[in-house]
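Below you will find the structure I want to go over with you.
Every protein chain of the complex appears in place save one, which is left out.
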Amino acid sequence: MAGPLKLGMVGGGQGAFIGGVHRMVARLDGHWNIVAGALASTPERAIASGQELGLAEDRIYSDFAAMAAAEAAREDGIDAVSIVTPNHVHFSAAEAFLEVGIPVICDKPLTSTSADAVALQRAVERTGTAFVLTHNYTGYPMIRQMREMIERGDLGDLRLIHVEYIQDWLSEDLESEGVKQATWRTDPHQSGAGGAIGDIGTHAFNLVSFTTQKQLERLCAQLHSFVPGRRLDDNAHVMLDYSGGTKGVLLATQVAPGYENEIRLRIAGSRGSLEWNQSTANQLRFAPLGAAPQTITRGGPTAGEAAMAVSRIPGGHPEGYLEAFATIYSEAATLIRGGEAPLLPTVQDGVDGVKFVEACVASSQEDGAWRTL
Amino acid sequence: MAGPLKLGMVGGGQGAFIGGVHRMVARLDGHWNIVAGALASTPERAIASGQELGLAEDRIYSDFAAMAAAEAAREDGIDAVSIVTPNHVHFSAAEAFLEVGIPVICDKPLTSTSADAVALQRAVERTGTAFVLTHNYTGYPMIRQMREMIERGDLGDLRLIHVEYIQDWLSEDLESEGVKQATWRTDPHQSGAGGAIGDIGTHAFNLVSFTTQKQLERLCAQLHSFVPGRRLDDNAHVMLDYSGGTKGVLLATQVAPGYENEIRLRIAGSRGSLEWNQSTANQLRFAPLGAAPQTITRGGPTAGEAAMAVSRIPGGHPEGYLEAFATIYSEAATLIRGGEAPLLPTVQDGVDGVKFVEACVASSQEDGAWRTL
Amino acid sequence: MAGPLKLGMVGGGQGAFIGGVHRMVARLDGHWNIVAGALASTPERAIASGQELGLAEDRIYSDFAAMAAAEAAREDGIDAVSIVTPNHVHFSAAEAFLEVGIPVICDKPLTSTSADAVALQRAVERTGTAFVLTHNYTGYPMIRQMREMIERGDLGDLRLIHVEYIQDWLSEDLESEGVKQATWRTDPHQSGAGGAIGDIGTHAFNLVSFTTQKQLERLCAQLHSFVPGRRLDDNAHVMLDYSGGTKGVLLATQVAPGYENEIRLRIAGSRGSLEWNQSTANQLRFAPLGAAPQTITRGGPTAGEAAMAVSRIPGGHPEGYLEAFATIYSEAATLIRGGEAPLLPTVQDGVDGVKFVEACVASSQEDGAWRTL
Partner (left out) sequence: MAGPLKLGMVGGGQGAFIGGVHRMVARLDGHWNIVAGALASTPERAIASGQELGLAEDRIYSDFAAMAAAEAAREDGIDAVSIVTPNHVHFSAAEAFLEVGIPVICDKPLTSTSADAVALQRAVERTGTAFVLTHNYTGYPMIRQMREMIERGDLGDLRLIHVEYIQDWLSEDLESEGVKQATWRTDPHQSGAGGAIGDIGTHAFNLVSFTTQKQLERLCAQLHSFVPGRRLDDNAHVMLDYSGGTKGVLLATQVAPGYENEIRLRIAGSRGSLEWNQSTANQLRFAPLGAAPQTITRGGPTAGEAAMAVSRIPGGHPEGYLEAFATIYSEAATLIRGGEAPLLPTVQDGVDGVKFVEACVASSQEDGAWRTL
């Protein structure tokens, strides 16, 4: 390894949440140094944020377009950019870097509209520049294990997919109290048509797509806002028909008191079932038909190649959310260095996610009519 | 207490499963002695089964009608009868006893059709004879606790109801292999229109009704048979709209390998949430908004009156399925002795359950159209 | 089966706890009817208690000696007697019935002194009358499973035994507040030399003996009373050397707030380990060396013969403490009817338990010197 790659960042300045997460996970495996940024939408906050990170003064930008141009022109320009703004900025920011040939690592959902999503997909195809979507949960070793086992046929024909992502942080009307995270995430202009379904439902949907490699054929959704005055859904119940006769249900809520970030994924087939919970992320329950349920552990004797490849420390010592997320960044480094990273989420995953949100919204508006993506 | 009451039984002879369970739970608290029975549908098996139980010869009947007549005529006739036949016999058997004034304890679902259910309800009303439906899970102390807390307002306005009952025992085509339990439960003539939705979905639906005291306004269901050749559904996904804007999802499956009898009930409101799993039946998770989640235990310091009233042994020593079921029988004894047993499932619960099944079947046949009960 | 056996009871009247438990579990499987009793130590309470149970007047005794004589003389005399008094009465009561040939089912610990224990053992041998000690936890299906697997060699050579029984009910000075259970259990005259070590430590010790069939070679104990003024230990830490080089640790406490009746038994050998917790009594964790840990469930596909033999209902529906206890009574019925019940706890187990308590007390008094039984 020839030393770390150089990373720039758009968004993620003071007061933001997810930017700091991206920086931690970019650093963890030693593949990235953060050297440039357009970290906030006002020059003052952009400069203060850049100084706080110890960026060189000439690489603190107040504008992503300027940053794309300048970094593309530098001999020592960034090897990739992370885009961690609110959703509605993803498209224009990503496009600016793609056009100058700088690989993009973009937060999810891909964009706030499917029109933007498709346009971004075309930009990726047209420019041939690398693009990675940070569906970070796909980096969990036990999620990789699920995919490997399902692909290998360990579950037989898939019957059931039950996925849920349950939160409580929007149980009350935080947006009226000026909580920044709540404000933009419940604003249709910044988030797009989906609230909970966009913010966390897309993660749940993507986890299913990633682990099963199944195509969604149609869905029937009921979105709802429980908190008075909220402009986007804070709860989603979705029934899912997948290719091959697999039936699914997806639950995404942000208003269930006492649930922090509970993700559960249960997949049952004719020959066995798998169940994973984020709260015990290092374990995977595998129940083969007619045998005792087993606990496969990250680093344990029956973890497969896919899981071992993204595992850092011995079993029993928990790896968590940041490690899973770091795997996305490390594989992005591999990709950008010219290697293979076939499991990384792509722009297609992003387009699917945005279309999923819009289909859910449309179905819900039609009182649960079945819709395709 | 003036000694145990005298119980008769219809069904539950050799080879049956649930009859033996009813007998164990009737005995546990000392309120019942089994003294008479029409235990099977052929005279030979009826006699053999009665002898096995040590019944007096003149109280072994080969026919429930004869039994009703004879027991009504005896000075020392039975105080109640348990009906534990396949579903399609419930109505006629129950009616026979009701008409002669013998109280009925009937297994669920109430009947195999809603026409029968309504007719049975009328018979109960007409005769004024006591009738108890064995929705046994309502006897769990922590289910009683849930009801008490929700009624008291501990959860605020109810938002979400997520209930699931997941089994694996019909993962394969057992009915073709002649397994008796599988044969009648997958036979529309004996079970009624619902398979999984009738056998276990009704339990899940009843648990919601019991704990929340909410009315179901409409539902949208997708029923499916995964095992080729099966004549009734073995999986059900249902979206539920309850009164007051509460949204629910019910999952019932009998084809998920590795899940024995997993029941989970999660109810979230504006001020807190409750979650219960049958596998940890002595515990109830209570998460008040903005506070640490608590574990309420049967017999523990924060168990309420309703739970303590149906708890037998100190906390930490698990009580299980049989104890919960025994509570139904013990409360039935109270009722028949002239006492109050306001939490016992009634014929109305039974009618609701059968209508629920038929509404699910109808909705599913119309590709998920919303239906009322 | 020729109908239930007739059971008498000594102790267990109004205000007692464990007597009611014995009655429930005697009834559950239909093998016993309670027909006679000397239920309390004063005539008034004995009579009131007997009436409450609906006993015939001439079978309510105020004295166990009178009861033994009268029942032995009756044509329809009891088939066995349950002794559920405080520990110091066990010996004389048991002896009275043994001498007249009435089988005894006796609560643990066997007696309050090892002198009594040995005398009782001799009485059993001399009279040849059946004797059963209710070490009820040995009736748990998963405890039977452990024994079967260890006996079969699934764990290889046993290395480690870690057993703990953690309670909180004596965290405060209840005996000074007149709580009856606390009063006699902390009274050396009634309980014997051991407090926690006698009340619950003997259960833990017996579970090890039962599952491993290992002989204890020596022990080193530290007993302690945390609650000021308490006359017997409320906490015990014991190191155990078993035959064959197996090393163990036993923890028994009654003063740890927040632990109701937490029993954990972990046994590790050269080829695998087993772990069981009472709070998830229907599951057994089995970790074979170099393979994924499995969950063996009562009634599940890998439960063995020993577990299935004492299992009543399908897997997933929890059986609990009462069912395990009922197994002891049902096997006692088998024994008394002339059948085989090789897993029932015997008077030898009782003698071992009392000697274990006394060895712990002696070791602790010598500041942890090693002692043999």
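To keep things simple, chains are lettered A, B and C as they appear, and every chain counts its residues starting from 1.
The definition used in the following text is that contacts are C-beta pairs under 8 Å (C-beta built on N, C-alpha and C of every residue); 3 or more make two chains touch, one makes a residue touch a chain.
Not measured: the values here are computed from a predicted model.
> Who touches the missing chain here, C:S273, C:T297 or C:S311?
C:S273
> Quick one: say which of C:G3, C:G153 or C:G258 touches the chain that got left out.
C:G258
> Thinking of the whole complex, not just what is shown, which of C:L207, C:C220, C:L265 or C:A303 touches the missing chain?
C:C220
> Quick one: which of C:L160, C:V179, C:M308 or C:A341 touches the chain that's been left out?
Checking the options C:L160, C:V179, C:M308 or C:A341, the one contacting the hidden chain is C:L160.
> I need the residue numbers on chain B that touch the omitted chain, in ascending order.
Here the touching residues of chain B are 286, 290-297, 300-302.
> Across the whole complex, list the residues on chain A that are touched by the chain not included here.
On the chain A side, contact with the omitted chain comes from 1-4, 17, 20-21, 23-24, 27-30, 52-54, 167, 169, 259-262, 278-282, 297, 299-300, 312-323.
> In the complete complex, the non-displayed chain touches which residues of chain C?
The missing chain touches chain C at positions 159-160, 162, 164, 168, 171-172, 220, 222, 224, 226, 235, 237, 239, 245, 247, 249, 251, 253, 255-259, 266, 268-273, 285-290, 293, 367-368, 370.
In this text, only the chains that are shown with their structure count from here on.
> Can you report the angle of the rotation that maps chain A onto chain B, using C-alpha atoms only, to the nearest 5 degrees?
That pair's rotation angle lands at 180 degrees.
> Taking all residue numbers at the chain A/chain C interface, are over half used by both copies (same) or under half (different)?
The interface of chain A with chain C is built from mostly shared positions.
> At what distance in angstrom does the C-alpha mean of chain C lie from that of chain B?
Averaging C-alpha atoms per chain gives centres 34 Å apart.
> Roughly how far is chain A from chain B, going centre to centre by Cα mean, in whole Å?
The answer is 43 Å.
> Distance between chain A and chain C based on Cα centroids, please, to the nearest Å.
From the centre of chain A to the centre of chain C is 55 Å.
> Where does chain B touch two or more other chains at once, residue-wise?
If we look for residues of chain B contacting two or more partner chains, we find 259.
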